Every structure is written in C-alpha cells, then in structure tokens.
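Sharing a structure here in structure tokens format.
Heads up, one of the protein chains got dropped from this complex, but the rest are sitting where they should.
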Amino acid sequence: MRNFTSVADVTNVSALVNETLDLKKNPYAFSQLGKNKTLGLIFLNPSLRTRLSSQKAGQNLGMEVIVMNMDKEGWALETRDGVIMNGTTVEHIREAAAVMGQYFDVLGIRSFPGLQNRDEDYSEDILQKFIKFAQIPVVSLESGTRHPLQSLADLITITEHSTAKPRPKVVLTWAPHVKPLPQAVPNSFAEWMCQADVDFVITHPHGYELAENFTEGATITYNQDEALQNADFIYVKNWSAYHDYGKILTTDSGWLLTNERLRITNQGKVMHCLPVRRDLELSSEILDGPNSLVIPEAANRVYAAQVVLKRILEANF
Amino acid sequence: MRNFTSVADVTNVSALVNETLDLKKNPYAFSQLGKNKTLGLIFLNPSLRTRLSSQKAGQNLGMEVIVMNMDKEGWALETRDGVIMNGTTVEHIREAAAVMGQYFDVLGIRSFPGLQNRDEDYSEDILQKFIKFAQIPVVSLESGTRHPLQSLADLITITEHSTAKPRPKVVLTWAPHVKPLPQAVPNSFAEWMCQADVDFVITHPHGYELAENFTEGATITYNQDEALQNADFIYVKNWSAYHDYGKILTTDSGWLLTNERLRITNQGKVMHCLPVRRDLELSSEILDGPNSLVIPEAANRVYAAQVVLKRILEANF
Partner (left out) sequence: MRNFTSVADVTNVSALVNETLDLKKNPYAFSQLGKNKTLGLIFLNPSLRTRLSSQKAGQNLGMEVIVMNMDKEGWALETRDGVIMNGTTVEHIREAAAVMGQYFDVLGIRSFPGLQNRDEDYSEDILQKFIKFAQIPVVSLESGTRHPLQSLADLITITEHSTAKPRPKVVLTWAPHVKPLPQAVPNSFAEWMCQADVDFVITHPHGYELAENFTEGATITYNQDEALQNADFIYVKNWSAYHDYGKILTTDSGWLLTNERLRITNQGKVMHCLPVRRDLELSSEILDGPNSLVIPEAANRVYAAQVVLKRILEANF
C-alpha cells in the first residue's frame, strides 16, 4: 500500500479486516516496525478521534509521531497555482507539502471541504496536491469527499458484532443537524459497504442523494421505516445536500432515531462516527442504551489506523 | 490509587511524600513501568507548569504522552444532560470522555471553574463526569475546587526545606489581584496542610473565607501581621470570594508581601504556585531574593505528578 485515501487503495478488503482484528489482539507485536520512522499528522481542521487514534496507532508501531494543527500553529496555505501571493496566504502547498515530505516518512493529512464549490471539493485538490508534492506515502485523515480510516473502523466494528447471519443488513440513515456537514463520512461508508459482504441500504429525505459513484450497488429509499425493517446495523449520520451543494434542505426531527423506531429492526446495533449532537442527530436513549456501538466503533479507529500504517511501512521501507 | 483528585485519594500522606523524595533522587528508576501505556493530558484551559511537568513525569516513567488542548485543538463540549444539542457545543462529555477512555490508559484533565455558579463549580460536575464516563484512572490537573498535584508539590517542598523544628508554622496568605481567580489552589493547599504535620494558619481580608470543609483544623485570622509572626513558610495566593461567589472584594495593596513584612517571620520561606503577577500579588524583591522557593516548588511538580502516575500504574495494570 502506497497511499490510503479510499477503499480503492485496498486490494482485498476482507483480508485487511482480518489483519486488523489480529492486530487488535496484540497491538504491540510490531513495535519495532516503525523504529526511526516519523509519522506527521497535519490537521487543517479540528479533530479529536482521528488525531488521538492516529497518534496512538503510530506510537504502537514504534513511530515517532509529530502532530501539527497547521490552521492554528502555522499559517494559511495557498493551494491555487498561478496567483501572485500578495494576500493572506503565507505559504504555497507546493513548498509546505514538499518540506513535510523531507521531514516525515509517512504523512497523515486532514482537510475538510469548503462546501461552497462542489467541483473544487470533489476534485480533492488539496489531498492530491499533498500526495503529489510530499512524495511520501499519504494517509487521508478525512478529505473533501471521504473518511476512509473511519469507514475501515466501521467495517471492523460490523464484522466484530455480526452474528451467525451470513449477510447482515446494514442501513445508512440520514439524520437532522443544524449545520451543513460534509458528505465525506456517508460517501466513504457507502463505498466500503458496497464492497463488503452485507446487504446495504441507504435512506434519506428527498434531495439528499449522494454522488452515485459512492453508492453503486446500494439500495436507496426515501422511506426510513422501510429501510430499518430487520436492519442489523444502523449507521446514523447527517450530511448536507450533494446536488444542491452544501445546503440544509430539512431539519425534520421525524428522522431522529429512537428506541421506538429500533423495534422494527432486528435488534439493530446503532453506529455513528462521532461527534454526535445528542437528541438532534441521535437520541440519548439509544446512545446510552444497549444497542449503541459508538464507543467500540471509536476504539477501533486505533486499529484501523494501525493496520494502514503497518501496511505502508511494510510496503515502502 | 485509582484516581487522584484530592488528598482523600491518599491513604498515607507522609508515605507518599517520602516516596516522592526517593523518586526525585532517581527519576528514571521506573522507566519501564509505563511501557505501552498512554497518558492523555486534556486541557480545557491553558497551562504551563502542569502541562510540562505532567508530560515530563509520564515520559520519565516510559509512558507515551498525548497532550491535547481541547479548547483550542478540538471543540466545545456539552456537559449538561437532557439538552437538545442544537447550539454551539459539538460533542457531549459522555462520548468525549468515553472515547478518551478507549485511547488512553490514564487520563489527566484540567477544567477551571466558571466562577459564575458556585453550586455548579463545587459539584465538580466536569471532573466527575470524566471519571464516570472515561472509566480509566483519572488525575486532576486542576479542577473547579482543587489542584492536588500542586498541593503535593507544595508539601514536598515544605518537607525538603524544613529545618530541625518538629512542626513548622505554615501560613497561607491572600494577596491582591486584578482578576477573579478560582479558590482551587488555596482550597487544596488548605486541605493538604490540615493533614500534614504543620501548624497551619490562614489569613485573608474579611469576606474571603474559604469553604469550611477545606479549612477544618486551620487557624484563621484577618490580621496578616499576626499570622506572619514566626512563620516558617508563607504561601502567597490570590483568590476570589467563596461566599460572595467569584467576586473581588478588595485589591488592598497592604496585603502585598514585602521584605519588610518578612522580618516578623522566622526567616520565612515564600511560596507561590505560579504564574504570579509581580508587584501586584507578590513583590519582586521577595521573588528575586533568598527567601523565595517558587522555582524549586515548580520543579517539584514533576515528581508530584510522577509519584501519582507511578502509584496508578502499579495499582491498576
């Protein structure tokens, strides 16, 4: 593995999941692998789970980990070419990324979409430029359109909690929110589920259709009840509209998942990538109840990051 | 030791002090104890000494230390239950703490009081929720009402600098300040001194009485001169009023400690937890003179944190 930015970087998804589960049993088994290797974790946006879990993952492998919140500790980067830099941006991504490529062995980079210009966000310009100019292996810590470490952790969690049933039913359901959020998590979850051995259903209000390249193979319905029928896993997440880009089209609290609605599921386990706004996106009664997987799901972020770093270390050094 | 949030977590204070003094002689003696253990230091408020000394303490024990300024690198946490999170808080403390509990082995948490609502601050709601939801050992890095790592370092410093005299006289004196400061440091110092083998006197202007549960056993006087008579150690600190909660009742510079006033002490050694505002809280002549212990006192913060982490590692893993 050279870079890890989407499910397309993984040749055999189920083999990766199995390797992760092995690693989880013995997280320090490869603590020599990262000796004298530096992992740089660069955040252009805030982070809690991704930052902590990636830092821990690198440390578990014996890497030196350097965390930098570029937006707060550094300065604004210019990403456009051909502009005279006489404004507020202090350094061009071409230099910043190239320099990081000299100091780090592996680079993790987080960059949220602006949600103003869909073409720009979906071009993954910033992530691609970091890959191009850093010239070292790059791990996405969430980009404009995807959050692959989250999706891998999600799939691990589903695998761990699946019962005898050969193909569990997994439902991605939209949830209300007061702020426009990126599509990265649902896009990414969808493209991983479409590659996994599950029955995958997406449900959301009209207008919230995700980009089709992420959802190919999924069943899509505007009827949440229909989607929830016999669901084994329910993945709850808000996102803003893709077509009417970045817009909030509804905040209908009828989409809020409650214990009442869980009854039509197959004792469905509830997931969320966190942070979650209680009783807006997801009810407290579910988060505090026996069906919630959100904490073990977050815990798996460490092992998802660790297996990716392990593979990158093995393949590139 | 499971948690360290107050003197009540210590069964034998003088044994802890002796262990700290031993550790100080050989700080790297237990550098294998923390192997493959992660210490998370989470700051909801700024810190210099606590952050640096706790980070170093963990490293001395061989722990991986992850520092995160949640207020700056992360986002605002919701601490109340039963609210629909449609405002400015992004994540509930229930999830944030639980996730940290998955990534860390030991959690250090700093959370200042708001000084608006006494009941809320004195309930130690935030600290208690971190303990409840993280489900791992928790060390207070200063909470609403106490700063126990500071108090332990203070006691170590007093022990080191005590002469043959069996029970030194220790005076906690209020000092002026322009901003309303928490009572955490004086509360905590008082409750530790009340358990130590010292004659303990507190002096402050009328209205600055601390909560009685912290000062039980102390002599309290409004006459600073009387308090300073023959004092061996003078602990200088501003705090805002407890009864007229969070208020500044006076900024009377007559309470400022000077060399002149030191004459009535027993060549008293002067302490302060720092940061100190020079010539407002404490005179430069004392800070720069031979009676000041503020720097060795700050140095002892490392060993205070280290002995606490050592005991937690020994008892819980």
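Here the chain labels run A and B in written order, and each chain numbers its own residues starting at 1.
Definition applied: a residue touches a chain if its C-beta (ideal position, glycine included) is under 8 Å from a C-beta of that chain, and two chains touch if they have at least 3 such contacts.
Worth saying up front: this structure is predicted, and the values here are computed from it rather than measured.
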item: Candidate in contact with the missing chain, chosen from B:Ala8, B:Ala76 or B:Val178; value: B:Val178
item: Hidden-chain contact residue, picked from the options B:Val13, B:Leu33, B:Leu52 or B:Cys194; value: B:Leu52
item: Hidden-chain contact residue, picked from the options B:Leu21, B:Cys194 or B:Ala299; value: B:Ala299
item: Given A:Ala98, A:Val178, A:Ile248 or A:Ile264, the one touching the chain that is not displayed; value: A:Ala98
item: For chain B, residues in touch with the removed chain; value: 28, 31, 43, 46-49, 51-53, 55-56, 59-60, 69, 72, 178, 274-281, 284, 287-288, 294-296, 298-299, 302
item: On chain A, residues whose C-beta touches the chain left out of the figure; value: 36, 38, 40, 64, 66, 68, 70, 72-75, 78, 81-86, 90-92, 94-96, 98-100, 102-104
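We take it that only the chains that are shown with their structure count from here on.
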item: Whole-Å gap separating chain A and chain B, where each centre is the average of the chain's CA atoms; value: 39
